[in-house]
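A short write-up of the structure that comes next.
Only one protein chain is missing from this complex, and each of the others stays in its spot.
So that you can tell them apart, the chains are marked A and B in the order they are listed, and the count of residues begins at 1 in each.
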Amino acid sequence: MSSPALPHDAGDAPQTRGPTRTPAFEKRLAQRYRAERNFRRIGLGAVVFSVAVLVFLLGNMLMNGVAGFQRAELAVTIDFAQSGVTGDPVSLAAPSAVQTLEMQGLPDVVTFFAEEQLGKDAAAEIAPEGWRDVAAALTADPDLITRSQTFYLPTTSALAGALQGEGPAELRALAQKLSDQGKLGRNWDWGFLARSDATSPQSVGIWGALKGSMLTMLVTLVLAFPIGVLSALYLEEYAPRGRWTDIIEVSISNLAAVPSIIFGLLGLSVFLALFPNLRSAPLIGGMTLALMTMPVIVISGRNAIKAVPPSIRDGALAIGASPVQVVFHHVLPLALPGMLTGTIIGMARALGETAPLLLIGMRIFVATPPEGFASPATVLPMQIFLWSDEIDRGFVERTSAAIIVLLVFLLTMNGLAIYLRNKFEKRW
Amino acid sequence: MTVIHPKMTDQSAKIRAQDVCVYYGDKKAIDHVSIDISPNYVTAFIGPSGCGKSTFLRCFNRMNDTIGAAKVTGLIELDGEDIHGSRMDVVQLRARVGMVFQKPNPFPKSIYENIAYGPRIHGLAEKKADLDVVVERSLTRAGLWDEVKDRLEDSGTALSGGQQQRLCIARAIAVDPEVILMDEPASALDPIATAKIEELIDELSGRYAIVIVTHSMQQAARVSQRTAFFHLGKMVEYGPTSEIFTNPIEERTKDYITGRYG
Partner (left out) sequence: MAEHTVKAFDEDITRLRGLIAEMGGLAEVAIAESLDALVRGDEALAEQVVLRDKRMDALEMEVDKLAVRIIALRAPMADDLREVIAALKIAGVLERIGDYSKNIAKRTGMIEGRARFEPLTLLPTMGELAGEMVHDVLTAYAARDPDLAREVIATDAKVDGFYNSIFRNLVSYMVENPSTISSAAQLLFVARNIERIGDHATNVAEMVHFAATGVYPPEGDR
């Protein structure tokens, strides 16, 4: 034997071992346990910190946002029988009914009753568009023209601010007085979800931006998902291994890291050049965001496809399936959960993007919800940005409310995708 | 220098290979192998690890095509037709030459779907009634029908290892092949499941030409009637199983089967 004798092979008889728990051993053991405990604690601390930050942010949002779902309203009772406004069910059902009512002087009627019940100063603080709520109620229920009803009309933002203790002293006094009389209060404002952008925070709504986001997301999904999935399939299954494929792979990975505003530049120079009259349309916005989302889908798609075990492919090939059949009958169903996850991530990012849409002009003031993919629209994050820029104090709460709507939309979208993913995973 | 036993030459070959070489890049994995596979017998390929037997087996249904770096030269004929010829559709070839793999790989679908998939894509049966017949027949021939007939909608991956392998065999049978290639079909199974697979091979051997790669010499001795011994990419000896295992001609064969190799 040329090797030095180890403690074990000196002689053939089994060595009797010394005691295991020597002092040195005990010290090492204690050190080890301590290190483990510390590591666990640090990890737990990190998790707790993250959760705390999340809770703080969300809590903050919720607290501010709840106020955004309310608005200051003045109570005015209008007796239509005595108002001098006439109408019958037929004319009230017509599309031009609101204009007809306006021509009949409905706004003045409202002002008249308001002055009578609240005083001239208070009546002047009813929002200029407040009469439209009355008109809407009339067209919805033509029978109302024979009765009287109490309406809660939005105030100007000045009075709303005064109600919360801001603004000139006399306005605040007025607000206090009206509030004590029970004529002025902050009420739950469901109309926020049905209206669109406006100049006064009392009259704004989020529906315009919400619909704009939905349309844009739809365009993004319809463009990015098929192109992304098919690209991923091609790159993984068919592309020959070689220099060109490598270059394409690297390019796509880099695309995913490009700052989003660059895509806006691209949208501006290419898409708007092609469709100059579709500025700020969901179609253009969707196309721009699709460019941004597609690399994410391709990357996650490729990983999902790579994760399909080769034994499945072999099994399918061996039974005589053509390459296309192998891909669509076997690989794609198994890779779909992973692809959907990547799509969720990509779409969530696209939902929250503002920069690229800035450049293609979706930062406009849109007072009515978009009618289709080609109408001017704005999206939720853009709306939040625009409102946060406003001077009027009332917009602060509305912005928080809009953020809550955005978060709920995001959660719904994710929830839907997760549901789809689980459904596919179970089936296969 | 390949030794072929005298009683081997007078048979009509189902698969004939002539001077087949397989290269992985620059490395030669199979070196000028020629062999006639009989339609009536089970043929076993034996040899130490890395000798190329699995690689050679995969030539018969052109599965080496799926490996980019692999190149196959030489002639391989199925019933006299060159399988690399322009008239041979590789998809059709793989329906005629089925394969069962070492690790059972049922599709993550129901048992019924696993079996029905092949006939459906090849147009052998389309209506549900026809597919039912094919499924029952294949599962019966694979010895699995009684065990699964009440749960055809269960997932194929929920079966035990041995059952999964029989499911894969049933799947291969469902497309009515002429040859079944088996690449170490029982190596991942326990002795009882292995015995069932071997019994199944026995029953199938009358109907299909079977070529089995195995690293267990005892298994080769039990199931096959013809055995070919491979070593370092060459075929060293090919003869009747009883001769190979009682009185092999080549020294290398003898060393391998008596456990003197390495």
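Keep in mind that, in the parts below, contacts are C-beta pairs under 8 Å (C-beta built on N, C-alpha and C of every residue); 3 or more make two chains touch, one makes a residue touch a chain.
All values derive from a computational prediction rather than experimental measurement.
The absent chain, not drawn in this view, touches the displayed chains B throughout the complex. Interface note for the absent chain: among B:I37, B:I83, B:M217 or B:M235, the touching residue is B:M217.
Looking at chain B, the residues touching the absent chain are 217-218, 221, 245-248, 254-255, 257-262.
One rule holds in what follows: only the chains that are shown with their structure count from here on.
If you average the CA atoms of chain A and of chain B, the two centres end up 56 Å from each other. For chain A in complex with chain B, the touching residues are 240-241, 309, 311-322, 325, 329-330, 334, 428. Against chain A, the residues of chain B that register as touching in their complex are 61, 63, 66, 68, 91-95, 98-99, 101, 103, 105-109, 117-118, 121-122, 168, 171-172, 175.
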